[in-house]
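The complex appears here without one of its protein chains, the remainder shown in place.
Think of it as A and B in the order they're written, each chain with its own count starting at 1.
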Amino acid sequence: MTRACICFAIAALMAMGPFGGAAARDEFILVQSTTSTRNSGLFEHVLPLFTAKTGIEVRVVAVGTGQAIRNAANGDGDVLLVHAKDAEEQFVAEGNGEARFDVMYNDFVIVGPPSDPAGVAGMRDAVAALLRIAEAAALFASRGDDSGTHRAEMALWRETGVDVEAASGGWYRETGSGMGTTLNIGTGMGAYVMTDRATWIAFGNKRDYRVAVEGDPRLFNQYGIVLVNPERHPHVKAGPARRFVEWVLSEEGQQAIASFRVDGQQLFFPNAGS
Amino acid sequence: MESFWGILADAMSLILAWDADLIEIIGLSLRVTVTAVAIACAIGLPVGAAVGSFAFPGRTAAAVILNSLMGLPPVVVGLIVYLMLSAAGPLGPLGLLYTPTAMIIAQTVLVTPIVAALTRQVVEDLHREYAEQFSSLQVGPLDRVLALLWDARYSLLTVALAGFGRAVAEVGAVIIVGGNINHVTRMMTTTIALETSKGNLQLALALGVVLLAMALVVNAGVMALRASAVRAAYV
Partner (left out) sequence: MHAAGPATRPEAVAPPLLQARRLCFDAGGRRLIDRIDAEIRAHRRTVIMGANGTGKSVLLRLLHGLIRPTAGEVLWQGRPLDRAGRREQSMVFQRPVLLRRSVLANLRFALAVRGVDGPERATREAKAIERARLGDLAKRPARVLSGGEQQRLAVARALACEPRVLFLDEATASLDPASTHAIEELVREAQDSGVTIVLITHDIGQARRLGEDLIFLHAGRVVESGPVADVLGAPRAEATRAWLEGRLHLGPPGHGTS
């Protein structure tokens, strides 16, 4: 009778077996990308256009930029679409990617509570604003996860000369989490948070937070696309993946990115070939 | 911040709207978890029963290991399975990463020790009662294990349920090996994590309520079954 149980388990397995259904349809590619692009809803807007045109399904794994690059370096993905230019170029230099292209940009903003404890609201100079936050020892929530946003934030802190590591756990709080989670935590504790604008606009739990600092050229956030090197990783679906990269960089793909809007605001600005 | 009740009310209206995406997500969650628990039972029941009923050197060590593995953090399981299934890993050529199969594997790894460890406990207790009678009848090892598993069936149902509860509520492992890909590997828990990170607390809570309701239905069913078994002194 226990045999019956085991037989049932095996039968259930068989029944569930054709999960490979996913694998059976071979016309799909895997893009390693970031939470900011996914959470904003950009992919839901852009990818169906590509799939409709080519019949190629695009599957997106959205993690931090650091993890996306590591996954792609393991060969777990056909295309890399992230926002950390130095790391992307290193990825290519190490032979993991074919070539890197600019795709689009948006910008980072620093959001803060309406009480504005550091008095930075309305500032354009991001470095000066961060310095003022540090001096006021006002709470600041950082991703702390080696993501593109985190790297950009660290670059700004380096310019201020403030040793945030020393302050970590004090006014400087590292969440070690994705953008959305960090926003949830930051707004919950009344901390300033540096976020990409796209995630912020699409974020559903803003409470009474607003953008405090924006407009500094140093807050520029460039996205790049890389085809994972099929010579290094032979199982990469070079054909369809190359079509995707070319389409994203084409007039049509760039148009699709430009036409994506949330609450009437354009979130990403295509700049391929510029 | 909106009040908890306000968010809960919004969540309920989202559940009532019940769209195709929600059904797809719930369906995938159930298929992955039920399959994983079935495999975990196919492995864990005999292993647990063997450790619980045979005397062999290292039996205590085996029990300690099984009990410790119950506490495996899902993220660690996810990471190990990722490293196995990654294109750079030993099982890379199978191309299973970021598929539901990968999530089944991860949940199976997570749940099998739970099933085995709890089965060992249940079977050991029962075996203590049966041991002399079995020895007197000269029941062979295979018949012994099968008889103990069958006679403990209602307790083992609860064991499977514990495994199901752990698997269905788990997010750390499946999000790493599944990738939370829309329409491919997006499950209830990964959706909850995603919607929470997007700040869509209503939708996240709605899915949490669905998860809870499922757990309630499954538990109530098993408890009813057990109650009838208790009346027959089968427990």
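Keep in mind that, in the parts below, a contact is a pair of C-beta atoms (placed from the backbone, for glycine too) under 8 Å apart; a residue touches a chain by one contact, two chains touch by 3 or more.
If you're wondering where the values come from, they're calculated on a predicted model, not measured in any experiment.
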Left-out chain, listing which of the shown chains it touches: B
Residues belonging to subunit B that touch the chain removed from view: 129-130, 132-133, 135-140, 143, 147, 150-151, 231-235
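The rule is simple: only the chains that are shown with their structure count from here on.
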Mean-CA-position distance for subunit B and subunit A (Å): 32
Contact set on subunit A toward subunit B in their complex: 1-3, 5-6, 8-10, 12-13, 16, 19-20, 22-23, 30, 35, 39, 43-44, 59-62, 71, 74-76, 177-181, 183-184, 202-207, 233, 235
Complex contact set, residues of subunit B against subunit A: 1, 31, 34-35, 38-39, 41-42, 45-46, 86-89, 92-93, 95-101, 104, 146, 149-150, 153, 179-182, 184, 194, 196-201
